[in-house]
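One chain of protein is taken out of this complex; the other chains stay put.
As written, the chain order gives the labels A, B and C, with residue 1 at the start of each chain.
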Amino acid sequence: MTTVASRATRTGKAAKPATMAQALQRAMRDAMAEDPTVHVLGEDVGTLGGVFRVTDGLAAEFGEDRCTDTPLAEAGILGTAVGMAMYGLRPVVEMQFDAFAYPAFEQLTSHVAKMRNRTRGSLPLPITIRVPYGGGIGGVEHHSDSSEAYYMATPGLHVVTPATVEDAYGMLRAAIASDDPVVFLEPKRLYWSKAQWSPESPAAVEPIGRAVVRRTGLSATLVTYGPSLTVCLEAAEAARAEGWDLEVVDLRSLVPFDDETVVASVRRTGRAVVVHESNGFGGPGGEIAARISERCFHHLEAPVLRVAGFDIPYPPPMLEQHHLPGVDRVLDAVARLQWEADS
Amino acid sequence: MTTVASRATRTGKAAKPATMAQALQRAMRDAMAEDPTVHVLGEDVGTLGGVFRVTDGLAAEFGEDRCTDTPLAEAGILGTAVGMAMYGLRPVVEMQFDAFAYPAFEQLTSHVAKMRNRTRGSLPLPITIRVPYGGGIGGVEHHSDSSEAYYMATPGLHVVTPATVEDAYGMLRAAIASDDPVVFLEPKRLYWSKAQWSPESPAAVEPIGRAVVRRTGLSATLVTYGPSLTVCLEAAEAARAEGWDLEVVDLRSLVPFDDETVVASVRRTGRAVVVHESNGFGGPGGEIAARISERCFHHLEAPVLRVAGFDIPYPPPMLEQHHLPGVDRVLDAVARLQWEADS
Amino acid sequence: MKKSSTTVQEPPGAVVHRSTPPPAWQPRTDPAPLLPDPEPYRVLGTEAVADADPELLRRLYAELVRGRRFNAQATALTKQGRLAVYPSSTGQEACEVAAALVLQEQDWLFPSYRDTLAVVARGLDPVRALTLLRGDWHTGYDPREHRIAPLSTPLATQLPHAVGLAHAARLKGDDVVALAMVGDGGTSEGDFHEALNFAAVWKAPVVFFVQNNGFAISVPLAKQTAAPSLAHKAVGYGMPGRLVDGNDAPAVHSVLTEAVRRARSGGGPTLIEAVTYRIEAHTNADDATRYRGDGEVEAWRAHDPVRLLEHELTERGMLDEDGIRKAADDADAMAARLRDRMNADPELDPMDLFAHIYAEQTAQLREQAAQLRAELDASADPAGDAAGQGETR
Partner (left out) sequence: MKKSSTTVQEPPGAVVHRSTPPPAWQPRTDPAPLLPDPEPYRVLGTEAVADADPELLRRLYAELVRGRRFNAQATALTKQGRLAVYPSSTGQEACEVAAALVLQEQDWLFPSYRDTLAVVARGLDPVRALTLLRGDWHTGYDPREHRIAPLSTPLATQLPHAVGLAHAARLKGDDVVALAMVGDGGTSEGDFHEALNFAAVWKAPVVFFVQNNGFAISVPLAKQTAAPSLAHKAVGYGMPGRLVDGNDAPAVHSVLTEAVRRARSGGGPTLIEAVTYRIEAHTNADDATRYRGDGEVEAWRAHDPVRLLEHELTERGMLDEDGIRKAADDADAMAARLRDRMNADPELDPMDLFAHIYAEQTAQLREQAAQLRAELDASADPAGDAAGQGETR
């Protein structure tokens, strides 16, 4: 387990404000510069630099053969990336929005996730699949899905999502360096989030798979990831007024899942709320809550609760604020953690 | 909650042995005879009667316009079914195997599941999507996936799966009658399972959504569905020797989920094991265990355990028996339900 | 060694040798010309204008002017924060308008996300047509009432819907044609392929109408396809393909009319490519200067659908200053009404989030709706809320 503090020290020197989008761009740029087998492909990733500008400048710097505008066909993009990886390249694929990764679902589940296993390890596929995901940006329908449950349910994929600028860089580098396929979920509404970060001396790349405690606390643990981290940190601040000292765990990696960090935290606090934007039913929270309940049974003072998006298709822009788990909803759940029994 | 006993009485008169495949065929036949808007379409469903013969005879009886061999393209099949439903038909779509439904994933998630909501209720899509699923039949790769987690994570779909011959008929009739899209998961390895059942007087159609207690017991509850019901019933028999009296709940419907039946059972027994063939991590069991833990917290003597397929791509035929949850693995889990603490 | 030759499992029939495959499996050859004319069909500036119905030409002109004005107004509404986004069809009005006008009452239109104008030209209240882009709901109208499918954002996914609907109508014996719109980029999607194939095999009464406006966001056609034209894709499905100048409104109208007629009379589907140009950026959120030069845009402005028709009508004495002014006034009035109506906040009920998930609300959704209801009540009555929170649960 790595804590924020320790990581911040390592990169704190020449730090300037940078957005998550910039950190992601920088990660691809550095990876491409270091390793000529890294290729970026997708819709509008070349000349335009991506609709979120995350691939800005890559085509200019590395040429269109390294950063390629493909025809508009997601199965084709991921399917050709499989072939490129079979030949030894390390493709980084951009799906333009969460819901527009669905056409590539068969390639993802039947080939990308399974190829290493199908071939007894002789054909690993080091493909990074970048998927801007989640809501909160006022997008019209099909532009705000939280699709992580689909990927979590598919053995053979790594599924990760950064929540900070620094992690955006480090985790994307790690994803590209991984010899396995990684679904790299980028929280859309954090693209423009800023942090002090030094692109001149980016943090060393740690392998993916570890959660991090973003805030220590004693009363209860908020387990979260990606776009909901900010909400949880705010909720933890607000909770102080109610007398609750909340710990916040940022999972960062959904697959593999860091049971160790999560379980240690919940055993300490005795209470847990899982928070995510994805629909509740059948969403990631079920798996997470079930794991916690199984592993921390005798330490729990209250059932593990979940705060999630409702079990509905993502709402239109004008109603999305009612769907997204916000600070109040998190605090409501914390309030339901059976404090009376405790006192 | 309906128990087996009560249903059996209703249909017990002229009962003869019938297979699940026959009951499913009969359900479509009766629905087509009663309602001219019911159309069956898919690959090989016409002349051949489907690779599992579930649509046997329908084209001969109702003509190729009512039971249609389509071109080989799953997105096309489901996409045209959407259009047919828009015009007032009630399409019953067959996906030939679980993994071959993946090409239709975008149509399913972005249109089928959302159309009613997108149009404020003015365009419901009464489509039944039949998916033979699960393993145990010695199929080569891509022919044995348990894909229910994907469908459960998609609001707007009903997701159901029969485990008995009688339910195969009743639930398929109910699915076809539903004004909402229903993903109808057919356990492949039960296609040839037989039961006393009377096709002459099939059971009345109940709306979908209710679980059923298949075996009452006091020690612990096995929560299961589809292909794993047989395993659980066998395990319950075997458990008697160990002194455990197990209750077995057949969920039948994953969406909507029958909290009432499940919770009542677990509150009674105080212990639960969720059993399914699907991969454990991110699979249906997480959601189910999380719900039980949340709702039965103070009644639980032990953590809710899960017995599931491993977190691996479905194995080749010669190794599948090691992957599939069998009686022993269920009994192992029951043994871990902290009986010592109890005594 | 007789044994060995018989183990090479040979059927008795194999002694006969026929050098060509049995007739049943001969590839079918079609007497009709298979390839589309590579030169886009044109009416304006040609003899064909004389044959055109003057009434239709004036109608088209009026609609083009309204359409152009509609696009301008909708773009303005994005700047005023009244629309979440607007993908403008400025420069493509001839296609949008013609698509709406060629259909009869009972026919269905399947628009893509850029085709709000076609929907409006078909007669739908523009405020309802703009619901998706305003963001108060996903689809602002009852598709069955208007026979207009929801504007489709996932590209090309609406095409199989059109095929299925047309097929269903045909099976029922109803006189219904479906016209499905898609962009040049959308032709690369698998759904395009599957839809055209199903339509051809089923001889469904569908018209596939591709607006080739040169770009899929930033990606030019040359990176999208290596085909001689998008209309040439028809060959692979065994349906007629047709190229038309997409900025020549009477030409588009004529080609579409012919295809609709073919569909209606049992002749099956047609693929039409209209060559046009997206004058504005992809949407108001896009910066087109990143991927194309002004020169190209200017060249296309010189081939503007509104001006082309205006010029022709004026030259032929079918339109004068007065007519031009009248059309502009009419368009302005429409735009003013639209602006006023869009300036009113839509009425929103958050509880609608749970109203249309299933025919019958599930127990889980009832719980969730109750939760939201309670939150809304609490925030309407903040005092009661802030006080009791910790204890009431």
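Going forward, a contact is a pair of C-beta atoms (placed from the backbone, for glycine too) under 8 Å apart; a residue touches a chain by one contact, two chains touch by 3 or more.
Note that this is a predicted model, so its numbers are computed, not measured.
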**Complete:** The one of C:E63, C:D115, C:D191 or C:D286 in touch with the missing chain is C:D191
**Request:** Consider the whole complex, including the chain that is not shown, and state which of C:R82, C:H138, C:K223 or C:H282 touches that chain.
**Result:** C:K223
**Item:** Full-complex contact with the absent chain, from C:L60, C:A149, C:A200 or C:L353
**Value:** C:A200
**Request:** Using the touch rule from the top, list residues of chain C that touch the missing partner.
**Result:** 1, 4-5, 7-11, 13-22, 24-30, 34-35, 38, 40, 42, 44-45, 65, 68-69, 72, 90, 188-194, 197, 200-201, 203, 212, 214, 221, 223-239, 243, 245, 247, 268, 273, 275-277, 279, 296, 298-304, 306-308, 311, 324-325, 328-329, 331-332, 335
**Request:** For the chain that got dropped from the picture, name the residues of chain A it touches.
**Result:** 65, 70-71, 73, 75-76, 78-89, 91, 103, 106-107, 110-111, 114-124, 155-156, 158, 178-180, 209, 255-257, 259-260
**Item:** Contact set of chain B toward the excluded chain (per top definition)
**Value:** 43-44, 46-49, 51, 69-73, 75-76, 99-100, 102-103, 138-143, 242, 280-281, 310-313, 315-319, 322-323, 328-329, 331-332, 335-336, 339
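Throughout what follows, only the chains that are shown with their structure count from here on.
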**Whole-Å gap between the CA centroids of chain A and chain C** = 35
**Request:** List the centre-to-centre spacing of chain A and chain B in whole Å, with centres computed as mean CA coordinates.
**Result:** 32
**Prompt:** So which stretches of chain A touch two or more other chains?
**Reply:** 75, 99, 102-103, 141-142, 281, 311-313
**Request:** Would you give the residues of chain C that are in contact with at least 2 other chains, written as numbers and ranges?
**Result:** 137-138, 154, 190-191, 352, 357, 362, 364
